[in-house]
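Note that this complex is displayed minus one protein chain, with the remaining chains in position.
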Amino acid sequence: MNKTADIVIIGGGVSGCSIGYYLLKNGAKNVVILERDYLSAGATGRCGAGIRQQWGLELNCRMSKFSCEFFENAVSELEFDGDVEFHQGGYLLLISAEAELEQMKKNIALQNSLGIASRLITLDEAKEIVPYLNTDNLLAAAFHQKDGHLNPFHTTQAFAEAFKRLGGVIETRTAVTGVTVSNGRITGVETDKGTIQTGTVVNAAGGYAQGIAKMAGVELPLYSERHNILVTEPVEPLLAPMVMSFSLNLYCQQSPHGSFVMGRTDDSQPRDLRVSAYSGFPELMSRSVTGLMPPLKNLRMLRQWAGLYNMSPDKAAIYCEAPNVSGFYTAAGFSGHGFMMAPATGQSMTELILGLTPTLPWPKMGLDRFETGELLLEPSVV
Amino acid sequence: MRINTHPILEFKRGAAVTITFDGKPIEARDNETIAVALHAAGIRNIGRSMNLHRDRGLFCAIGNCSSCMMIVDGVPNVRTCLELCRDGMTVETQHDKGVLA
Amino acid sequence: MLEQTGIPEASDINGVFPSDERLAKGPVAVIECFQRIPCNPCSTACRRGAIEAFDDINDLPKVNHEKCNGCSLCVSRCPGLAIMVVDMTYAEDKALLKLPYEFAPLPEEGSSVTALNRAGEAVGEALVVKVQNTPALDKTPLVSIAVAKDLARTVRNFRVTDDTSAESPGILRGDEAPSPMVCRCNDLDLDNIRDLMKKGFTSIDEIKRVSRLGMGPCQGRNCIPLVLGELSRFLGKPVSELDPGTYRPVVKSVSLGAVAEYDGEALTE
Partner (left out) sequence: MIKTDLLVIGAGPAGLCAAVAAGESGKDVLILERSHTPGGQLVKQTHMFFGSEKQHAATRGFDIASILLDKLNAMSNVRMVTNATVLAAYDDGLWTADILGKYEKIMPQAVVCATGANEKSLAFPGCDLPGVYGAGAVQTLMNQYGVLPAERAVMLGAGNIGLIVSYQLLQAGVKVLAVAEGSARIGGYLVHAAKLRRMGVPIMTAHTVKAAYGKESLEAVTLWALDDKWQGIPGTEITYRADTLCVAVGLSPLSELLWQAGCKMLYVPALGGHVPYRDDNLRTSLPHIFVAGDAAGVEEASSAMVEGTLAGLSAAEYLNAAPADIKERKNDCLSQLAQLRSGHVGERISAGLELARIKEAAGIC
């Protein structure tokens, strides 16, 4: 293992690999990614891997639009010898309340002004997209064709291979045990395989970001919450878009492989880093999803699992350098949207760390917002 | 083929029923599984693999593998080594991942 | 050698045959049990105490040939069908072998059958003298056949039908061998798996995630043990040191419709 590095990234998920790729692409040298297990072992490998540009905050729209455009060209941009399985079947956001409809109209106006071609559609139009959709409790829907979903393992692998091609080093099965700080500056990272001297650490540890920050004496206003997800047996193509309902708190997509992947937010879930499967999830999920899409009753569930949403107080990401420890950077608190924001995260953190002119709205996404009260309250999240 | 005389065992055959396999009627018993009834009729090639479309037959017979999945009464991916025959049941070879009605 | 072929050597047989003097006195049991296995019904079957009681259930049976009268009670009680009764006094030139025979159809009394040795090879003619198939025998019928005396130590079976045209296996040439299928659910063969290992995916979880191995309806029951073996060879580590991956609910696929109908927390019983 390297004894020194210019930059050490902690976390081999899609965020860490994207940050590593963008750093090297923009001239950084000697960058090491540390992953305690294997690439994508954490939240990346457990997520629904959707990407949407239909947001209610301008900065979220811009970050996701950047990411989506990146994903469209990811295979050639990253020179990946594989497929990231980007399926742009759209996001169908179901609307079931008047207030939601009003919000959605505002969102769409904002999105359209940013060049995102989302639109409000009638239930009849929604049924053209998903013919068997049960529209009983719905008012309308929002749709954007360019949204979609990817294969999270292959996407992360594509970033990781490009990172290595540019000279980056990835150490898997290497757990960080400490972050050393001297006189308010980062001096190194301790791992179970040895110590790396470095002046710059990037905390991209997802659900475990708060724990990593603590090692450096940095307090982050984050917590991690267990979210459950299930996958079904594969069937022939049946569902083109990612279907999402804020009132039912669910999302559901069919991967190009044919299996359906679906999840549901449940406030009862623990916040103690447990990722064991939850016994109550299958029936809650099945009830909502089969109510909405009755043909799925005959679809068989194969597996359920859970992963961590790393939550920030306003459910928007945090991109920052720690105020009390220089050289300690964090990209965390994605609140369930870390995968889709990954390209923007890589670009943003690179601009932050290398002192480049911001091309994305990350300067508004620092820690100071929690002190100034300029919160980034996103109205449209599951 | 069914065993008629066995030195040790006597078989309690269930009531005769007829199932349809890819449009052809097959004599079966109501206490045997679909895969067994097809075997008794000499049909061992009962499916295709998902991606390469390789021929598939009964392999584990107790629901531990995925080798015997067929379309039963319109529902795809049914493990025919577990599903008992019912009179009038329609059984079809599954050539794809399965189409949900 | 017995352990390689399943055929006892002549010395094995001679070792369990009674003396010529004892054979000359009448029927007697011969037990061809050459391996210590946990099994004792023969000793408990004998009412004369001719098969010595076992100290250890794995003991090899010891027949006291003087106490044994060849009643054949033990023959159908032996789960390994390793016992026969030999009667060298049956006739001037014929020995009578009482053999357990669990096949249909049973031979007709008085019919002629082909005598087989312990390799199943035809060694002569035999006459079916008696066929016993009482309920007490519990479906292990006893068939007594008369064979030439000099075949008494050779014959151990017979064939009713005149079948078995000898198989003539040929050498296969120019075979095209596809790569062995490892994962039936997702059509992954051994080459696919080895390629992934060479690319650096060297744990079950990684291979699963990158290839969907083990993520189909069989839940990895068939492929994961195979791939653990491949990984073990590739990494030079015993399987005990490899992580088999996470076993997630559910062990058998279940329809969303059935799960959705779960009637809450109502107590069914």
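Labels for the chains are A, B and C, by order of writing; each one numbers its residues from 1.
Methods note: a contact is a pair of C-beta atoms (placed from the backbone, for glycine too) under 8 Å apart; a residue touches a chain by one contact, two chains touch by 3 or more.
Predicted model, so just to flag it, every value in this text is computed and none were measured.
The undisplayed chain touches these shown chains across the complete complex, A, B, C. Between the chain not shown and the residues A:V218, A:A277 or A:M341, the one that touches is A:A277. Per the touch definition above, the residue from C:S144, C:N157, C:N186 or C:S211 contacting the chain not shown is C:N157. Where subunit A meets the chain that is not shown, the touching residues are 274, 276-279, 282-283. Contact between subunit B and the absent chain runs through residues 1-3, 6-9, 11, 13, 32-33, 36, 39-40, 44-46, 49, 54-64, 67, 81-82, 84. Against the chain not displayed here, subunit C makes contact via residues 2-8, 32-41, 44-45, 56-58, 77-82, 102-104, 116-121, 138-140, 156-157, 164, 167, 169-172, 175, 177-182, 184, 190, 219, 221-223, 225-226, 238-240, 242, 244, 246-252, 254, 258-259, 261-262, 265-269.
One rule holds for everything that comes next: only the chains that are shown with their structure count from here on.
If each chain is drawn as a node and touching chains are joined, the picture has every node linked to every other.
Of the two interfaces, B-C and A-C, the higher number of touching C-beta pairs belongs to A-C. Rounded to whole angstrom units, the spacing between the C-alpha centres of subunit A and subunit B is 44. Computed from the mean C-alpha positions, the centre of subunit A lies at a distance of 57 Å from the centre of subunit C. Residue numbers of subunit C whose C-beta contacts span two or more other chains: 216-217, 253.
Residues of subunit B in contact with at least two other chains: 50, 77. The touching residues of subunit C, counted against subunit B in their complex, run 102-105, 139, 141, 181, 184-187, 216-218, 221-222, 252-253. Interface of subunit C with subunit A (complex): residues 203, 205-206, 209-210, 212, 215-217, 219, 246, 248-250, 253-257, 259-260, 262. Residues 5-8, 49-52, 54, 56, 59-60, 63-67, 69, 77, 79 of subunit B are the ones that touch subunit C when the two sit in their complex.
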